[in-house]
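A selection of the complex's chains, in situ.
Chains here go by letter, A and B, matching the order in which they are written, and residues are numbered from 1 within each.
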Amino acid sequence: MKLVTIVCEAILEDRVVELLREVGTNGHTAFPVHGSGNQGNRSADISEMANVQIQVVVKPAIAESLLNRLQSELFAAFAMVAYESDVRVLRPDKF
Amino acid sequence: MDFVTAIQSNLLSPAVLFFVLGVFAAVSKSDLKFPEALYSTLTIYLLTAIGFKGGVAINEAGISTVWLPALAAMTLGAIIPLWAYPCLRKLGRFSIADAGAIAAHYGSVSAVTFIAATNFLKSIDQPYESYASAFLAVMESPAIIIGVMLGKGALGGKFSFSDPGVRHALRDAVLGKGVLLLIGAMIIGSLCGKRGMASVEGFFVTPFQGVLALFLLEMGMVAGRRLGDLKKVGFFLLLFGITAPVLHGSAGVILGHWVGLSIGGATLLGVLAGSASYIAAPAAVRLSLPEANPTYSLTAALAITFPFNITVGIPLFFELAKYLNA
C-alpha cells in the first residue's frame, strides 16, 4: 500500500479532497501546517495564507493516478509538494 | 489646520498605534505570534458584531431608508474593477490574470478598514448611519466576480463558469464566511432590534474597540511581513496602491453625499470604496486565477493601501465629506 502526502496551500484543501474522491480513495487525513519553499515562508497565523498537509493511504495504482493528476492540474499554479512512500496497513481490504 | 488635527487624532488612537506595533514586531523579527485560532476568532467576532449592530440600525431606520444607498454602494463596487482593469493592463502592463486579480481586490472591501473608520468617527463624536455596515456586506462580492471574469479573459471571450476553480471561487465569494456572518448577523440584528441588543451589548459593543486594537496588532504583523515584497511589486503598483484608494474613496464620498448620507455615512462609503480586500478576494482569486501572482495583489492591498487608509485615508475622506456638506 502507498501513503501519499500532499503539502499545499490551505485554500486548496477542498479541491484536493475532491480530486482524491475522483481517483477513488475512500478516506483521508489532514491537518494545518506551516512551512517554507520556493513560494516563500507560509506562516500559520492566518488560515487562508497557511498550508495544509493531506495524507492518504491508497493502492499503488491509485497513488499513481493521484500523483499524475496533481501534477497536471495543480502543480504548475500552486505552492505544493507531494510524495509517496510504502506502508504496510492493518485491514488492507479497507483501502 | 483641520485635516492635520484629524490625522493626528487618528494616528494617536490605540487601533493605529497597535498596528504600528505589529509592523515593528514583524520587521524586528520578534517571536510574537498570534495563534491561528485567535485570528479566526477575532474575525468572527468583528464581523458578527458589526453585522449585528448594523441590523439593529436597519430595524430602527427601516429598509426603505437603506436600500438606495446600499444599491449605490454595490454598483460602485462593481464598477471599480471595470476601470481599474484597463488601467492596470495599459499603464501597469500587467498580464490579464494579474490585472483582473488586482482589480478584484480593489473593488472589493476591507471590513477592518471600515471598522477602524467607525471607531475614528466615534472618537471624534461624529454621528453616522449605523446601518452603513450593510454597504460593507453588499460590496464584498460583486467586484470579486467581475475581477475574476476579467482576469479569466472575459474581454477576449475566454471566460466560462464551468471551470472548477471559478465555481469554487465564486461560490466562496457569494456564500463565503465573511458575507455569511455579516449578512446573517445583520438579519438577526434587524429581527431582534433594540431588545436583543440590550441583552448582548456587553459582548458585541462594550469590548469592541479594544478587540479591534488587538486585531490591528496582528494585522500589523501580517502587513509588516509583506514589507519585504514592496520592492518586488514595482513602482507602478506602489503608486496605484496610494492613488486608487484616494480616487475610489473620493468617488465613494461623493456618491454617498449625493444619495443623501450624512457626513459620517459618506465618510464610511468613501472608506469602503477606497479600501482593498485582503482576505475574501485573495482566497477567491487564488482559486480561480491561480496564474495571477498573489504577491502583486496582496502586497498592494495589505502593505500599501491598508496602512495608507487606516492612517491617512480615513481622516482624508472625512475632510472631503465635511467639505462637500459645507
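Rule of thumb we're sticking to: a residue touches a chain if its C-beta (ideal position, glycine included) is under 8 Å from a C-beta of that chain, and two chains touch if they have at least 3 such contacts.
Just so we're clear, the structure is a prediction, and the values are computed from it rather than from any experiment.
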| item | value |
| --- | --- |
| Full complex expressed as chain labels with copy numbers, beyond the one copy shown | A x3, B x3 |
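Just so we're on the same page, only the chains that are shown with their structure count from here on.
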| item | value |
| --- | --- |
| Chain centre separation in whole Å, for chain B relative to chain A (CA means) | 33 |
| Residues of chain B touching chain A in the complex | 33-36, 39-40, 164-165, 168, 218, 221-222, 225, 279, 282-283, 286-287, 290-291 |
| Chain A - residues contacting chain B, complex | 9, 11-12, 14-15, 18, 32, 41, 43-50, 77-78 |
